[in-house]
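A single protein chain has been omitted from the complex, and every remaining protein chain is retained in its original position.
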Amino acid sequence: MINEILWSYIYASVIAIIAITVYGMASRPHITKKLIMLSILSDTACLMAVLIGIHSGTIKPPVFPGISFTNHPQVGTAELDVFSYEAVDPIPQVLVVTAIVIGLAVLLFLSYIAILLYQKYGTLDVRLIELKREWDSV
Amino acid sequence: MIEQVSLYTLLLTLFMTYAIILTYKTLTETNLVKAIIYSAGQAIAYTLALILLAAPDLVLAYVAVGVGMYTALFLFVVSRTENHEYESLEEALKAMGVNVDE
Partner (left out) sequence: MSRSKGMKNRDITKEIIVAIFASLLIIVFASAILFSGAIAIPPQPTNRPLASFYLRTTYNWEFKWLWSSSPEIVTSILWDHRGIDTVYETSVFFFAIIGALMLIRSYKGGSKYKAVGMSIIARSITKITLVSIPVIALSIAIHGHLTPGGGFQGGSVFAVSTLLAIIALGLGFFMERRWTEHRLLGLRTLGLMIIGFIAISLPIIGFFKGYSGYIMQNQWKPWSPLGFGYVFNLSGIEILYSGSLLFLNLAEFLAVSAGLTLAFIALALPKEDIRKGGGLDD
């Protein structure tokens, strides 16, 4: 009973963080604050993908233990049965490594554009940029 | 009704609570340097949760990228642009020197 309450709380907190960041991106007027919320949103989506892959009981990482450059015994089906019963799903972790790299690339590009925007308009507040564009086009 | 609750579940709920509180404080803070430091704390809470979920490749990638590079990147952006975020439009116009009295 308490176990189910705690696991529901963990899943609900991930979804609550997604809700807070989406609201923060839409309602805050400063561009740097929007970039911070975007970085938190992409990291939370990666954490949720890893949460889907675990199972209850003993959890081990998906690496076969004890292998080095010179010590590699021939591993057969008997040892692999024990290994595949305890290890975690490796596929969400592969997709998350790719997602972290792409999130970093997008944020680097956006912050360069933010610096160039400040040089052109003198401010990074979205409402003031809107007013300046109206007044310049009159 | 109270069966055995493992230490694993308790630690995971503790780290997710840290993450929610720090995310909310990042949202409502108007001094941008403080908001960046709160987001670094939230990234550390995520690293601890990823260790518990048995993902060692992700821990190595996330510590270098999430805690180190994002904080440094945003601090560089703040030092080349401005530092304060104004909530209402009158305060922003007053800071730029426009006369707002009505």
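Worth pointing out:
Labels for the chains are A and B, by order of writing; each one numbers its residues from 1.
Here, a residue touches a chain if its C-beta (ideal position, glycine included) is under 8 Å from a C-beta of that chain, and two chains touch if they have at least 3 such contacts.
Being a predicted model, the structure only gives us computed values, none of them experimental.
Although one chain is not shown, part of chain B still touches it, namely residues 56-57, 60-61, 64-65, 68-69, 72-73, 76, 80, 88-90, 93, 100, 102.
Listed here are the chain A residues that touch the chain not shown: 3-4, 7-8, 11, 15, 18-19, 22-23, 26-27, 51-57, 61-64, 67-70, 72, 74-77, 80-81, 83-85, 87, 89-91, 93-94, 97-98, 101-102, 104-106, 108-109, 111-113, 115-116, 119-120, 127.
Assume only the chains that are shown with their structure count from here on.
Inter-chain centre distance (chain A to chain B, centres taken as mean C-alpha positions): 13 Å.
Contact residues of chain A toward chain B in the complex are 1-3, 6-7, 9-10, 13-14, 16-17, 20-21, 23-24, 28-30, 32-33, 35-37, 39-40, 43, 46-47, 50-51, 54, 59-63, 88, 93, 96-97, 100, 104, 107-108, 111, 114-115, 118, 123-125, 127-128. On chain B, the positions that touch chain A within their shared complex are 1-3, 5, 9-10, 12-13, 16-17, 19-20, 23-24, 26-27, 32, 35-36, 39, 42-43, 46, 49-50, 53-58, 61-62, 65-66, 69-70, 73-74, 76-78, 80-82, 85-86, 89, 92-93, 96.
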